[in-house]
Each structure stands twice: as structure tokens, then as C-alpha cells.
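In this view, the complex is presented without one of its protein chains, the others remaining in place.
Take a look at chain A:
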Amino acid sequence: MTTLSVSGLNVWFSTEDGPLHALKDVTFDIPERRIVGIVGESGCGKSTLINAILGLLADNGEIRNGEILFEGQSDLTKLTRREMQDLRGPRISTVFQDPMGALNPVLSVGEQMINIQYRSGQSKAEKAARAIEMLKLVRIPDADSALNRYPHQFSGGMKQRIAIAMSLMMEPALLIADEPTTALDATLEVATIELLQDLQEQIGCSVMFISHHLGVIAELCQDVVVMYAGEVVERGTVRDVFHDPRHPYTRRLLECDPARQTERTRVLPTIPGEIPDLRHRPEGCVFAPRCLERHPGCDMAQSERMVAPGHAARCNLVDQSAAEGESA
């Protein structure tokens, strides 16, 4: 069964200078018990995608089209506010991008961790014990006394780990994590990856994992979805996409990773050009204005093409090169 299936999703924001098309025809699946990474330039719509799934779009945002099927049954875009609230937390839990914002500054960490267990029917002492157990799992020192402390008394990375602990307490069917390891040092980051992998196996949940850290994606995820300017430009298994990227944007993105620069350099590679103005999308390929492989075919609307089973890219070069490969 597919845990989450997003198809043809379109999200618009109304802004002072006109409507902004933030997500365009977004389609991808999160299969059961799989960890799916989402990567893409900053501002490409990853957080918007999460908010659309959770029914938490800003007031000026709107889903115009598309379907978000959860566990094959409920279309999340059609649920009432109430029904959505019942899913959020116990069935779909989230670690938000901004760990400071995820925690309530005026409540102690303990109160917050006990509050979110309100459905469990356990005693307060049992809930506290469970909270301490989770804090230990994410390596918060002095877990017992940490319950009495307030968010501002923890470092950025500690808050991030507390947010991860809180999201997993509910044993959800789907965990959505928006850059949950940015404030963690490398040893903790790796430990968190392993913890997520373990818990994911134990709980048997699926994970949607957003990160700019390509190393973390490579290590943690089985599948990856690459986004650019609100569109899915490539998707497939991490192995296929990292070893054989087919969309020119994916290729450039991977090349820009400083981890791939073996020689020490002061000047890092970048993708020249600007992100398109989402209020005036180009008619053809969104990446064309910055693409080194641009040709006349790019001026037409692009559809997704299969590279291999389970590996697709939204670039008309894909078919051509495949066809050339066959004829050669």
C-alpha cells in the first residue's frame, strides 16, 4: 500500500503583485515503510508541499487542483478541519523546519511532551517516563531535569532533537521532517539518521525527509524527489538519481555540493542565473533559462518521462538520449 500519494497538486498564493503559482502539477508517492527524500533549491516549495499535505497553508494560500491520498483512502485536500486535526499528530506527525517555532516558549519541555500524549490514556507519571525515554533516545543530557526546562535554555540542536523526540512519541504512520538535522553536528546527525532508520523499522512508518544536505539524503533515504521552482523535475531511487541523474538541474545540483570538491577551493561552484518569478512562469521548461543544455524543444511544456522503471525526469532530453542510445 502507498502511504501517501500526491497527484497533480497545484498550490497558489495570492500576493500584492498578483497570484503566485508555488506548486505546479506535483506528483509522487511515498510507499509504505520507505524513506523518501525531497531536495531542491531553497524556495522551490518544499515547506509549501508539507503545509498543503497537513492542511496548514497560510491564509493567502490555496490548493486549486490535485489529490493527496493518505493510506489509499482519504483525500487530505477534502477533509474538514476537524478530521485533519485528528490525523495530525497521531497518524501524520511533523518536525517543522524551524525548531524554535515548533516548541512553545512559555511551556516547559516536559509539559509539552506530556500534553501531546493526551490520547494515550496513561497516567501523568507514565507519560513523563515515556518523555524521558524519548529524550534519552535523542541524546539530551540530564533527560530527567530537561523536562523542567524551557525551550530557550537549550541550544539550537537540542531543540531540534526535542522536536524529533516529540514527533516520534506518537508512533505515526507517516513522519514528515523538514530539515531536522541542520543544527546537529556530524556525529549527532549520523546518530539521528540511524535512530530514524531504527524507529522507522520498529514503528513501520513511512518518512518524508526534506534536506539540503545531499550526504544525509544519500545515507538515509531509499527514494528521492528533486524539485525546482515548484515542480518535480526528477524522481527515483537514491541510487538511480545520484549515480545517473537525468535532469540537467539534478546534475548541476549534485555538482555544486562542496563535498564533491576534492581540492580545497575558496570559490565554490554555483548554478548561475536566478530562480524564475513564480508569478510569471515560463511557458516551457522552468529550468530552461539557466540550463546549459537548452535547445528549441525546451520552449514547449515538459511532461514527465520515464528513464527506467521507477526513475522519471521532466526533461525532453531524456527520451531523445534514450532513443539515440537505441539507434546507436
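Rule of thumb we're sticking to: contacts are C-beta pairs under 8 Å (C-beta built on N, C-alpha and C of every residue); 3 or more make two chains touch, one makes a residue touch a chain; residues count from 1.
We adopt the following convention: contacts and distances are computed from a predicted model.
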*Out of "Rieske domain-containing protein", "Peptide/nickel transport system ATP-binding protein", "FAD-dependent oxidoreductase" or "Sulfate adenylyltransferase subunit 1", flag the one the UniProt entry gives for the chain missing from this complex.*
"Peptide/nickel transport system ATP-binding protein"
*Would you mind spotting which of A:S47, A:Q112 or A:S167 touches the chain that isn't drawn?*
A:S47
*Which positions on chain A touch the chain that was left off?*
13, 15-17, 39-43, 46-47, 58, 97-98, 100-101, 139-142, 145, 153-158, 160-161, 179, 182-191, 193, 212-219, 238-239, 242-243, 252-254, 256-261, 264-271, 274, 277
